[in-house]
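For this view, one protein chain was removed and the others were kept in their places.
Just so it is clear, A and B label the chains in written order, and each chain counts residues from 1 on its own.
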Amino acid sequence: MLHPDRYFSPDPAQREIARALYQHIAQLPLICPHGHVDPRTFADEHFSFGTPTDLFILPDHYIFRMLYSQGIAMEALGIPRADAGAVENDHRKIWQTFAENFYLFRGTPTGIWITDELETIFGIDENLNGESAPRLYDALVEKLAAPEFRPRALYEKFNIEVLCTTDAAIDPLESHQKIRASSMLPSPRGRGDGGEGWRGDIRPTFRPDNVLNLDAANWRANIDALARVSGIDVHDYSSYISALEQRRAFFKQMGATATDHAAVTPYTNELSKVNAENIFQRALRGAADANDAAQFTAHMLIEMARMSVDDGLVMQLHPGSFRNHNESVYKKFGADKGADIPIATEYTRNLQPLLNKFGNDARLTLILFTLDETTYSRELAPLAGHYPAVKLGPPWWFYDSLNGFHHFFDNVVETAGIYNTVGFNDDTRAFASIPVRHDVWRRATTNWLAGLVTRHILDENEAMDMARELAYGLAKRAYKLETGDWRLANGNDRVS
Amino acid sequence: MLHPDRYFSPDPAQREIARALYQHIAQLPLICPHGHVDPRTFADEHFSFGTPTDLFILPDHYIFRMLYSQGIAMEALGIPRADAGAVENDHRKIWQTFAENFYLFRGTPTGIWITDELETIFGIDENLNGESAPRLYDALVEKLAAPEFRPRALYEKFNIEVLCTTDAAIDPLESHQKIRASSMLPSPRGRGDGGEGWRGDIRPTFRPDNVLNLDAANWRANIDALARVSGIDVHDYSSYISALEQRRAFFKQMGATATDHAAVTPYTNELSKVNAENIFQRALRGAADANDAAQFTAHMLIEMARMSVDDGLVMQLHPGSFRNHNESVYKKFGADKGADIPIATEYTRNLQPLLNKFGNDARLTLILFTLDETTYSRELAPLAGHYPAVKLGPPWWFYDSLNGFHHFFDNVVETAGIYNTVGFNDDTRAFASIPVRHDVWRRATTNWLAGLVTRHILDENEAMDMARELAYGLAKRAYKLETGDWRLANGNDRVS
Partner (left out) sequence: MLHPDRYFSPDPAQREIARALYQHIAQLPLICPHGHVDPRTFADEHFSFGTPTDLFILPDHYIFRMLYSQGIAMEALGIPRADAGAVENDHRKIWQTFAENFYLFRGTPTGIWITDELETIFGIDENLNGESAPRLYDALVEKLAAPEFRPRALYEKFNIEVLCTTDAAIDPLESHQKIRASSMLPSPRGRGDGGEGWRGDIRPTFRPDNVLNLDAANWRANIDALARVSGIDVHDYSSYISALEQRRAFFKQMGATATDHAAVTPYTNELSKVNAENIFQRALRGAADANDAAQFTAHMLIEMARMSVDDGLVMQLHPGSFRNHNESVYKKFGADKGADIPIATEYTRNLQPLLNKFGNDARLTLILFTLDETTYSRELAPLAGHYPAVKLGPPWWFYDSLNGFHHFFDNVVETAGIYNTVGFNDDTRAFASIPVRHDVWRRATTNWLAGLVTRHILDENEAMDMARELAYGLAKRAYKLETGDWRLANGNDRVS
């Protein structure tokens, strides 16, 4: 059912060029430098995705927020309640509800992803609706039971070159350690055999939000956990900084090349050491207020940039989400349930302190993301088009979409060029959606480039080169993923 | 002169599909759930629109603001002065001035509407300019004298299924009562005969701004009027609430299915009963300040949502207009003279208190409008794509235009889908512009859907279904206008 020219312009001249550009880059390996796939998926070679409902619905807040918006209770979708209250646990029934309402996703990225996944990964070329739901469920169950639908096998099938997960600073990275151990085992049949040893390149990303943001849920307990995993007694600002440095070093040793930071705003502001210590002590005593939290995050973002200059980890910043906007949903179902709503975000003034300190230092790579598209042309492209340290991340979250990509190209490139951008991030929890997400990006980029060729702004050679960069090269270089096998680089011999 | 493919993409593939989709839905009846047509227009079966100047120019601030911006005095356009000072009263002369300057509207919706109305309603297929002005004036005068150009006849000709007006909370709805009385009369020749009884479905909408916003002109006098029409002695917050509830019940009995609220910002915040009472008492004494007014409106919006949960009236919110920006024009000519200028508007934080209280309640339908297009993708679509109560109104005012529609589709649908939107509102004072406004919407929607079909994002069946929903079904359901004949439902038998 999927048309080979899908998502390209209907204009025949543009479509022909888009097709040629796309064919040039469609088979390049996938670089996945930022996302939320659970590393446990790969830690056990026998890991199974479970039912179709486990795979498609339960982990995907894009899906259940839309159903919820139309009055379907989250309980009916099997979303676990924080109070362990009863929820639907018949996965066939949940799938049926989803299928009957799948028309809600017409014209949305989720609609595109699901339709594409069903056909290209599971070979299902039938529309998903209430009538077909039971048939498709059975077909999916059968597929998912097969060894070739285990995560490690799909990793190979998807042609992933490297996949970075996102991990709390206090995470001991046990799954990553298992994956690493596996990579040390003999693998007589070579990479991707599903045998005893597995060579998949899964790396952690250092995400310290829940120890940096004083208003994080359980901040105090997280500090204790930080002390535990780092082996450093965190009792003051200095030991806190040391513990963070220890964790960064450990993550780096485990293959991390990047950190990631969420903040309501990108406000940065350096505190004196005394002020930082005072706020930290208040926080330890449970006496920090909202202003303390804002000031401390503003300070720690600069401190993270300082550490990045020292240890070379690429710094990512994802600001502008008002998390858990729906208090009743948060209380009942917890975080990440589709109730995070963007807010207007200011970068020019907010980032100036950080950039004045480290923005001219080429040792820092600061990758900025946004949920406020108005900042693309007004703030982000001018910043990236000037500061050596600043690069722009691809369209994020709601903007990981055809229009989101279109707006990004139209608003960023004229000012920043493509070489101050970092290619694509799939940024997903839904492992099986990774290939289609990259494919939509690749189709959108080649269609955009074809538009420039038809308007005689680029020639085809330039467009070919840029298509390759946008699909592969920019992400690999920006995230420092081009340096060969990090396990060897870290002194870990392996038998192969 | 009007081209049958007007407003469609020039791409042949997209145009062909757009044409097919459009033909599928072009003849559907018009649902007009929000607008500003004066109900007196229909109360008297002999109502006449007056001169061409009365019909086209005097009620339309889109027109005279543009002429004024080019240095043409409002007096020369016959706009009445508040001080009853002299203004041009030769309607032919005003028409001539308008026609000579009609080129100013090239590329604007007003230009499209006027051109279309002249041809499709009045059969005039000549360009409007200074040379043709007298001829067109004569032709229009002749048409307007004919019975088939009376409002009730045009209502039938326009194929309007239902039309909602907007009425102050203190309005006794006399015209609506007359229309209702007319509907009770025998109508042997059936609906739309223009005979003694008339079956047009004209409904009021409850708009309480001038009793909710303490800084409204004449707020104190309006409270007295509220007491009068409700029969409730409004002397404190409780009696005020009771009076509002009484009015809502009366409006509902008269056919209203919705309320409408304007506010400078969508700020919501619940007051304690004591604080609400204190502010209300200060206001009664004329001692409320600007902060009181802001807090009271913020509180009353939540209170209106509470009443909607109780009585089922759909709640509309139109924030973000800085009214009467030009003080000298306001003093000379009063409100609604083209000097209302939009401001940046914030919904995510401002609506949280209301949504936390009632956003999860499917009994509430809260339809949000905006004059700040940046909020479509950043705030409004994420809110509508999550909260069961929230739906998005169509592009409003300056954005009731081809580009306005295009931006809406491109920025809303990927996140909220179309099923969290409510189709079209013509929102006009200019009754004769209703068909063309709906037609432009229908052409824009089918053209947009055709674009998705050519890109293989939708198939044609899906697009057909969505086109019908956008033209007809969504508005009818969202505004609860699908429940058969409300007059019968309210226990009013009628002879037919």
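Assume contacts are C-beta pairs under 8 Å (C-beta built on N, C-alpha and C of every residue); 3 or more make two chains touch, one makes a residue touch a chain.
Just so we're clear, the structure is a prediction, and the values are computed from it rather than from any experiment.
Sort through B:43, B:121, B:241 or B:339 and give me the one touching the missing partner chain.
Within the whole complex, the residue contacting the unshown chain is B:339.
Can you say which of A:76, A:309 or A:418 touches the chain missing from this structure?
Here the residue in touch with the unshown chain is A:418.
Can you say which of B:107, B:134, B:147 or B:172 touches the chain missing from this structure?
Final answer for the missing-chain contact: B:107.
With the missing chain put back, which residues of chain A would touch it? List them for me.
For chain A, the residues touching the absent chain are 11, 13-14, 344, 346, 348-349, 352, 355-356, 359-360, 362, 374, 377-379, 381-388, 390, 410-411, 413-420, 451-452, 454-458, 462, 465-466.
I need the residue numbers on chain B that touch the omitted chain, in ascending order.
Counting only chain B, the missing chain is touched by 2-3, 5-11, 65-66, 68-71, 103-109, 111-112, 322, 325-329, 338-344, 371-374, 398-399, 401-404.
Definition applied: only the chains that are shown with their structure count from here on.
How many Å are there between the centre of chain A and the centre of chain B, using C-alpha atoms for each centre?
Between these chains, centre-to-centre, one finds 42 Å.
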